Every structure is written in structure tokens, then in C-alpha cells.
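One structure is given below, represented as C-alpha cells, and several questions about it will come after.
Only one protein chain is missing; all other protein chains are in place.
All chains are identified by letter, namely A, B and C, in their written order; residue positions are counted from 1 within each chain.
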Amino acid sequence: MDMKLEDVTRIPVKFSEIDSMGRAWHGSYIKYMEDGRESFGRHFPGIGYADMVAAGILAPIVDVHVKYYGPLELNDVAVIRTTYVPKRGARLDYRYEIRRERDDALCCRATTIQLFIDQKQELMLEEPQYYIDWKQRYGIVDD
Amino acid sequence: MDMKLEDVTRIPVKFSEIDSMGRAWHGSYIKYMEDGRESFGRHFPGIGYADMVAAGILAPIVDVHVKYYGPLELNDVAVIRTTYVPKRGARLDYRYEIRRERDDALCCRATTIQLFIDQKQELMLEEPQYYIDWKQRYGIVDD
Amino acid sequence: MDMKLEDVTRIPVKFSEIDSMGRAWHGSYIKYMEDGRESFGRHFPGIGYADMVAAGILAPIVDVHVKYYGPLELNDVAVIRTTYVPKRGARLDYRYEIRRERDDALCCRATTIQLFIDQKQELMLEEPQYYIDWKQRYGIVDD
Partner (left out) sequence: MDMKLEDVTRIPVKFSEIDSMGRAWHGSYIKYMEDGRESFGRHFPGIGYADMVAAGILAPIVDVHVKYYGPLELNDVAVIRTTYVPKRGARLDYRYEIRRERDDALCCRATTIQLFIDQKQELMLEEPQYYIDWKQRYGIVDD
């Protein structure tokens, strides 16, 4: 049984993101990944930032790893594929792949890990309820 | 009698601020002006963001006007002169001048206006107390 | 006869644009205006950044004026109306209006002025040919 929850979104590269080498600055990809997560959250409701706020939970990113394979240039559209990666424990993992729309060239592969912090600013060792609910809704079973 | 409160700070231009025309992107100046205000706040304590938070007041910017006279390039240092502009009423006005350190060329003149919002998210028609105190400390008399 | 060239585009506010006051940081609007100009350029081809590069011309922004009327918050969509403002001489003027999609509240009114710089990095006193061509295509007559 395939549990893969995946979203694809298109983000045009902006002039202000292009650096003096003529390509999207490497730090811009952190925003593309954020665009990917936000689109994912609209696609599979219940896991977005607003849901966390409603639950009084923060989910800061604790690990980002980005590998760059090719440049995005002016007038390019970044096609961002964001995939939820089920992991045991109180954590939220995504995998990203970014391609150039014009030729489908691979530009980037990346991962993020988020942990949960409760209202006392303490790290949560158990999954928050809203996350358990969300996983149940989409039939996600921890491996 | 001269009331001019003025601060000068130096900010090196970053690689990520340089656009594909080889100059600091025009939007970067909004950050240089913020650097200017923060340096001003350290120079003349009591007017910074932390003071507003302590007083439960927000001071959002409601007007920004920037005029550009010359480019900042890689390896340039922006010299930011931030001047408090006394105005009658519940508002906070600054004037900015940005020069390139290497040749003292004028790069930018700008102004900002901030208003005050209280804890009920209402616009304040009277100056907040912390601002009155600050003005008194520095001998500022409204014209 | 009405010459008004106008484009409307929708830009979702990003988490990373929200400041500690819970609203889109005032500097983020510079990017929304850039989004507006880029959408305008796709709508009325021939005036975009790529056209300038093809003509060997730069069109740096020399004046930005932004007035803020209300906040954009998380999950808001900024609706950006970008209008070309015909002016006599070698300059390119836009006017912007940004509204919150959820309630159509006015958030921002702004203007930008761009001048033209040729390949020798000299300010152009005459309009570049590509700009004359573009104005002709859309029936723009200087007042």
C-alpha cells in the first residue's frame, strides 16, 4: 500500500532572487521549499502553520539539507515536488525536488526535519494530537 | 538651538544583495534603513523596537519614500546616516542618507513615517508615554 | 480615449514574510510590487526585464514611494493591481494598489519610477527604441 503524500507547485523565479552570477541565489531555495510546504498544506489540510498555531504548537525546522544540481535563471519557473516522509516519533519530515519547467532539468534535492515545541517552549517527545489526527485522516501508518 | 539627533553606521554590502545588474537590489535599501534605525536606537536608547514591545505598543511603518542616486556594488560599504525628524503629533519620522564609503558618493536619500498602535490594535491619536519620555530625555521640543 | 494599461495578480503571503508583529514586513511589499511589474510584463509583452537585457539597456528604479493602509497577515492573499502611468520623457512609471483578498481592504498604495541606462552605463536622455516600440504597440500617446 502506497502512503505517498505528494504535492507539486510552480513558482516563477523573481528578478530579486537572481544573483550577480545570473542564477537564483542558493538561499532562495529555502523560500521555494517553504512555498512547497505551504502548497502541500493546502493540498492535505490539517498540517499547515495555521493548524499548529491553532493547536498552540510550534514546529521549528531543526535540519535543512539542500543539494544543488543546476541553475534556475530569470524567466524560469521552479517546479517544486514536496513529499511527506513518514518517520517514527514526534517529528515532521519532508523531501523536495525542484526542476526547471522549460527542460525538466533537476535543479535541487532537499530535505527538512521539524520538531514540535509546546506552549511552555518545551520540546515535545510525543506527537501532538493535531498531527496524530492528520496522519490518521490520510491513512499514514508509521513504519 | 540644535535638536538634531543623528547616527551614522557602516554596513558592508552582501553578495546576496547584489542583483543581476551587479548592484545592490533596490529593495535591499529597506534593510539598510532598518539597520540605520536600529543603530540609532542603540545610540539614543529608549526608542527601539524592544522599548515599544515593553510598552505594549507597535510602531508600524506607514510611509516609505526612497530616492536612488547611485549604485552600491560588491565590496562596497554603505554608510547610513539616520536622522530623527521632530514632527508634531503621534508619529515617528526619520530621514536617511546612504553614501558609498570608498568615494563618499551619494547613493540614496529616504524618509520613513511610523504611527503607534495600542494593545487593542487601535491607532493612537496621542503620543505613547515611552515616546514622550524619550523626547524629554533628549530635549526635543515639537515645533 | 482610455490608455490605461493595468494588470491584476494574486500573491499568497509567505510565512517567511510575516514579522514578529504578525503581519507582512513592510519591506516585503517591495517584492509584491516586483511581482506586480513582472505580471504586468507578461500581460503586455515587450517591457519586461528580459526585453531590456535583449536591448542592452538597464532600467534601475530611482524612486519608490509606499503608503501602508492595513496589514497583510498569514494566509492572506495580496491582490496587486499594477498600472502603467504614461509620462513624457525617458522614464517608466508604475502605480500599485494592494488589497487583501479576503475582505478587499486596501493595504497599500505605491509608485515607482525607472530611468534607462545604456551600455556605457550612461543615463539615457531619449527613450530607448524598445520602449518606443512598446508604447506604439499599445497606442500610448504622451500627454
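Keep this in mind: contacts are C-beta pairs under 8 Å (C-beta built on N, C-alpha and C of every residue); 3 or more make two chains touch, one makes a residue touch a chain.
These numbers were taken from a predicted model, which means no experiment stands behind them.
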| item | value |
| --- | --- |
| Contacts of the hidden chain among displayed chains | A, B, C |
| Touch with the omitted chain, as defined above, among A:His65, A:Arg88 or A:Lys120 | A:His65 |
| Candidate in contact with the missing chain, chosen from A:Glu34, A:Asp51 or A:Asp76 | A:Glu34 |
| Residues of chain A in contact with the chain not shown | 21, 23, 26-27, 30-31, 34, 58, 60-69, 71 |
| Contacts of chain C with the absent chain, listed as residue ranges | 15-16, 18-20, 22, 25, 27, 74 |
| Residue numbers in chain B that touch the chain omitted from display | 12, 14-16, 30-31, 34-35, 38, 49-50, 53, 74-75 |
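Just so we're on the same page, only the chains that are shown with their structure count from here on.
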| item | value |
| --- | --- |
| Chain A-chain B separation of Cα centroids, rounded to whole Å | 35 |
| Intercentroid distance (Cα basis), chain C paired with chain B, Å | 24 |
| Cα-centroid distance, chain A relative to chain C, in whole angstrom | 30 |
| Multi-chain contact residues (two or more partners), chain A | 15-16, 74 |
